[in-house]
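Of the protein chains in this complex, one is absent; all others appear in place.
Let's look at chain A:
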Amino acid sequence: MTYSVTEPSDRQKWIAGFLVIGYALITLMPLLWIIATGFKSPADAIAYPPKVLFEPTLEGYVNLFTTRTRVTEETLASLGEPTTWYDRIVRQYDMIIAGPSRYGERFLNSVIIGFGSTFLSVFLGTIAAYAFSRFRVPLKDDLLFFILSTRMMPPIAVAIPIFLMFRQLGLNDTHAGMILLYTAVNLSLSVWLIHGFIEEIPIEYEEAALIDGYTRFQAFYKVVLPQAATGIASTAIFCLIFAWNEYAFAVLLTSGTAQTAPPFIPTIIGVGGQDWPAVAAGATIFLVPVMVFTILLRKHLLRGITFGAVRK
């Protein structure tokens, strides 16, 4: 097998581009479908054959963020003309808006718990990984293996003991409890990933900084951390994706105050029939933070590991 190091020809570029776009279309299709469904009317959403072209409406989003009640025509008439665009949408169905739905709170819970646990996982993971990498820790290899082993069975396998412990400790349905749980699950991943990244940073940089008049912590902060940023950013993305999408524990351990969006979204379905556009709208909005976070950190993901300034 030989490898070409020459610039690919135009034809090769076309073929490659075609394959990439084709693949992207296939993998993005469900996502596009969800996004499109969010803008359909309930009738269009379940139409068969499925509608590719449809009249977009914000009904799904209105239903997602509100609770509505059906009223009699007299009551409706007595209210006069609808004053806002969302009132207008709701009244088509002889309904009025009774108040906001809980989606906003649940979404906020997801943000608090997702980002909180991500921050904690990455923070603890970084300092633990640094210690494992730079200090003589007794039983280092065994400890690292032990940390990894916490990931060897699916977390949900210990759901019942965790449920009982949480109930005992009063952590059921609390933000702190969920942050703690997701941090515990993510920590092994975070320690291992970041440990790998820090190991690749030659110790000479810190030694140079120590000689240059800095304390060990300052050397860590000014020299190691900027170089590990790439690795830490990608680790943060992995942690956030897990915590953000987690469903099983969220169903089990939260019901009211600390409930996150994933267990809430399916419950939308029950309110006034099968409201697929509202579910799709909930899912679409739910995707946004992870996408934004990933795009913000993309620079670090693509930059790659710095190399070259230490001669090996």
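Here is the rule we use: a residue touches a chain if its C-beta (ideal position, glycine included) is under 8 Å from a C-beta of that chain, and two chains touch if they have at least 3 such contacts; residues count from 1.
In this section, contacts and distances are computed from a predicted model.
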Missing chain's UniProt protein name, "1,2-phenylacetyl-CoA epoxidase subunit A", "Carbohydrate ABC transporter ATP-binding protein (CUT1 family)", "NADH-quinone oxidoreductase subunit N" or "DMSO reductase anchor subunit"?
"Carbohydrate ABC transporter ATP-binding protein (CUT1 family)"
Have a look at A:86, A:119, A:163 or A:205 and name the one touching the chain we're not showing.
A:205
For the full complex, which residue in A:86, A:123, A:214 or A:247 touches the chain that was left out?
A:214
Across the whole complex, the chain not displayed is touched by chain A residues 202, 204-205, 207-216, 218, 223, 226-227, 306-312
